[in-house]
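All protein chains of the complex are present and in place, except for one that has been dropped.
Just so it is clear, A, B and C label the chains in written order, and each chain counts residues from 1 on its own.
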Amino acid sequence: LAREEAFEARIDAGDFIEAKDWMPEHYRKTLVRQISQHAHSEIVGMLPEGNWITRAPTLKRKAILLAKVQDEGGHGLYLYAAAETLGTSRDEMTEALLSGKAKYSSIFNYPTLTWADIGVIGWLVDGAAIMNQVPLCRCSFAPYARAMIRVCREESFHQRQGYESLLVMMQKGTPEQKAMVQDAVNRWWWPALMMFGPADKDSPNSEQSMRWGIKRVSNDTLRQKFVDATIPQAEILGVTVPDPELKWNAERESYDFGPIDWSEFWRVVGGEGPCNRERLAARQKAWNDGAWVREAAMAHSRKQATKAQAA
Amino acid sequence: LAREEAFEARIDAGDFIEAKDWMPEHYRKTLVRQISQHAHSEIVGMLPEGNWITRAPTLKRKAILLAKVQDEGGHGLYLYAAAETLGTSRDEMTEALLSGKAKYSSIFNYPTLTWADIGVIGWLVDGAAIMNQVPLCRCSFAPYARAMIRVCREESFHQRQGYESLLVMMQKGTPEQKAMVQDAVNRWWWPALMMFGPADKDSPNSEQSMRWGIKRVSNDTLRQKFVDATIPQAEILGVTVPDPELKWNAERESYDFGPIDWSEFWRVVGGEGPCNRERLAARQKAWNDGAWVREAAMAHSRKQATKAQAA
Amino acid sequence: MTYVLQLADTCLIHAQRLGEWCGHAPVIEEDLALTNMALDLIGQARALLTHAGALEGAGRDEDQLAFLREERDYRNVVLVELPNSAASPSDGSGGRDFALTTLRNAAVAIWLELLYEKLLDSTDPELAAIAAKALKEVRYHRQHASDWVVRLGDGTAESQARMQAALAVLWPYVNELFAAPGVDGVGPAWKDVEAEWRARWGTLMQEATLSLPRDSALRTQGHLGVHSEHMGHLLATMQYLQRAYPGGVW
Partner (left out) sequence: MTYVLQLADTCLIHAQRLGEWCGHAPVIEEDLALTNMALDLIGQARALLTHAGALEGAGRDEDQLAFLREERDYRNVVLVELPNSAASPSDGSGGRDFALTTLRNAAVAIWLELLYEKLLDSTDPELAAIAAKALKEVRYHRQHASDWVVRLGDGTAESQARMQAALAVLWPYVNELFAAPGVDGVGPAWKDVEAEWRARWGTLMQEATLSLPRDSALRTQGHLGVHSEHMGHLLATMQYLQRAYPGGVW
């Protein structure tokens, strides 16, 4: 109990917690859940973008997309490693993902239907992710905070690349390309807003996380911040967002926006989104098809170890 | 021996042999080999054309190609049935094909690389097949002769459709389409000439087959006939054949043509053509993947029979 | 026009998937049957697309509609664009599962049969005529596919397990078969055939000793132009020649 009080005091003082430090079990569990969920999101997130690697329209765009997806895989590895410092293993986390027990960001349960989706994912989805993650750079658990600093830096780069690719299409493209961009924005806008999670009043876990310094800013605050930052970008781009109620509120110095369809949010979280089945099936297949590879690698390294011992 | 003499006498008299009639073992074997080989060719022949069903350029062409491939499957079934009257089974024949023991026409070991190949296969490959098969309509074994009559009728239809599709491209198409047709002719011309088999002097089995009325016209004769019939069609089409030695011989009233690359012929027959491996692998995979289906169908019909008996 | 396109594209894309089987079926008889079904469906798609083009009045013929639209303008149900096997889920590639294809064939054939029956009374005489011709074809498809569903469902333990697994994959996508609205007098809302479809499907499942999966809340919207990730790959293949040889005559 004394330890718990000391821990709380450290948190209150704005101290950072390292993996080797004592921490309450619930704090540890909350972090494992959040970090592994974040890692899973990076890995599952490779799928909708990977879907366009073979069809990227130019070699430059293909290279950018390959590099981006590679970064995401790297974030996944980095985050799995951060979670492992808390006493879980990658195999356990993988098992939780594949069995459906662990979640990943629902945004990746939407399909990438056109090339413009790739740009819009960079702009809106990475944009929302950054908005969510910047406060995590000050998360009380230091390894996660350090990971987030690196992740945010790379995500910002991806966001700018995505926005730039849309800008090219909107400013120099054909009417068909412009329509493609607008269509992609129409499909991704609401799911992007949902990325900040349920409204504060429906977000029961948030309070404890806030107290512990794992979460620093509330869902609705971040969502508002995202809308306010994004609408001017949309204007420069020359696209509209599919919200008839969106309008500038001079009093609040902020945009008002229409109600979110939470029934869709919960349906997708609950596993009935457009691509939930396929994303999970793809990861399961990769894992199952790869079993012989992983076994062979282990068998080979055992052989090498035996040889080394004998020598 | 008396039966053998009587058989020979019937052949000499131009009689047709039915499946129920007595026949020498060697005659039977020769026919089983030839008919099953012919059936296999129809079945394997579905693969290079099937390769373009998903990419046919118009719905009309897609429908024509689907119908053609369906006809080929039908020929295969019809010919397997004719071979079965000689006391072999479809499973035995299939096994011989999949193990590589039985042959099929080498022409199907060449790839279909462009849409024009589909037209050229109709024109040249079906054309050569018809040239080969018309004499078989008078084959001494009546079930085969009857099958050939039907097959030839449908093949002629395919040949005209193939030629017509080339004519459309050559007469109304873009320069790219015309180049595509010429390129396809360049690639299929020599393989088509090889479809008549080795030169007469290198065709040891032919003599016995001729004597028995299974084969009616020699390889070289048919090949010459094919060239003579085809060159005028090429001229109408506006394509050339890739043979610098081709020229009209006024004395023979026939075309002279250059030497065939028999080393290529034997390499492809021997299993080292461009697609031999893939054709066989495709058939093997279809057969293996389909095992559970065939087993289920048998199990179901046994169940039905048991029920019927019980009732 | 949208109503007609929803039917036309469903026939077209269904045929496209069937065409992938050519030369790879478990028995040659099925190579023929699947090809034949594809051929009938292409015929129906041609008639319906031509009619849709006429209704649109912008001079687009069957091929311009079939090959030169963008993905978001195709109105087929997602069910028919799913790959022939669920084994490679995300890239439109991969394998052929006879269980899945057989179940889908039966599901779509029963649905088309019910819709075409109602379309016989359409105030659009062209649509009624197309339905009358197509009805004979899809009745045969339904019979043939249903026979296979029963055979494979009530076959071996393995075949039943495969059918049950394929059914689990397809079932959430069936919801869309009852989603599109009707056009007064012209054609029924798809939900008007739902009760009868479910009744017939239930009977078939019973005969095939298969059990229905739990209903899913998935609501795909291919009929509104929102497809799965498989569609783009399918179209890349299907449209390739028309795209690569602009102005070509075939």
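The rule is short, and it goes like this: a residue touches a chain if its C-beta (ideal position, glycine included) is under 8 Å from a C-beta of that chain, and two chains touch if they have at least 3 such contacts.
This one's a predicted model, so the numbers in the text were calculated from it and none came from an experiment.
Peer 1: Quick one: which shown chains sit in contact with the chain that's not drawn?
Peer 2: Its contacts among the visible chains are A, B, C.
Peer 1: Among the options A:Ala67, A:Leu98 or A:Val217, which residue touches the chain absent from this view?
Peer 2: A:Ala67
Peer 1: Sort through A:His26, A:Arg153 or A:Lys303 and give me the one touching the missing partner chain.
Peer 2: Missing-chain contact among the listed residues: A:Lys303.
Peer 1: Going by the contact rule already stated, which one of A:Trp115, A:Trp190, A:Trp212 or A:Tyr255 would touch the omitted chain in the full complex?
Peer 2: Checking the options A:Trp115, A:Trp190, A:Trp212 or A:Tyr255, the one contacting the hidden chain is A:Trp115.
Peer 1: With the missing chain put back, one of A:Leu77, A:Ile149 or A:Leu246 would touch it. Which one?
Peer 2: Looking across A:Leu77, A:Ile149 or A:Leu246, the contact with the absent chain belongs to A:Leu77.
Peer 1: Across the whole complex, list the residues on chain C that are touched by the chain not included here.
Peer 2: 20, 23-24, 70, 87-88, 90-95, 232-233, 235-237, 239-240, 243-244, 246
Peer 1: Since one chain isn't shown, list which residues of chain A touch it in the complete complex.
Peer 2: Those residues of chain A that touch the unshown chain are 43, 46-47, 50, 53-63, 66-67, 69-70, 73-74, 76-77, 115, 165, 168-169, 172-174, 176-177, 282, 285-287, 289-297, 299-301, 303.
Peer 1: Determine and list the chain B residues touching the chain excluded from the picture.
Peer 2: 47-48, 50-51, 54-55, 111-114, 176, 180, 183, 187, 267, 270, 272, 274-275, 277-279, 281-282, 285
Methods note: only the chains that are shown with their structure count from here on.
Peer 1: Once you find the CA centre of chain B and the CA centre of chain C, what distance in Å lies between them?
Peer 2: Here the centre of chain C sits 34 Å away from the centre of chain B.
Peer 1: In whole angstrom, what separates the CA-based centres of chain A and chain C?
Peer 2: Chain centres of chain A and chain C, defined by C-alpha means, are spaced 36 Å apart.
Peer 1: Which whole number of Å gives the spacing of the CA centres of chain A and chain B?
Peer 2: For chain A versus chain B, the centre distance works out to 58 Å.
Peer 1: Of all the residues in chain C, which ones touch at least 2 other chains?
Peer 2: Within chain C, no residue contacts more than one other chain.
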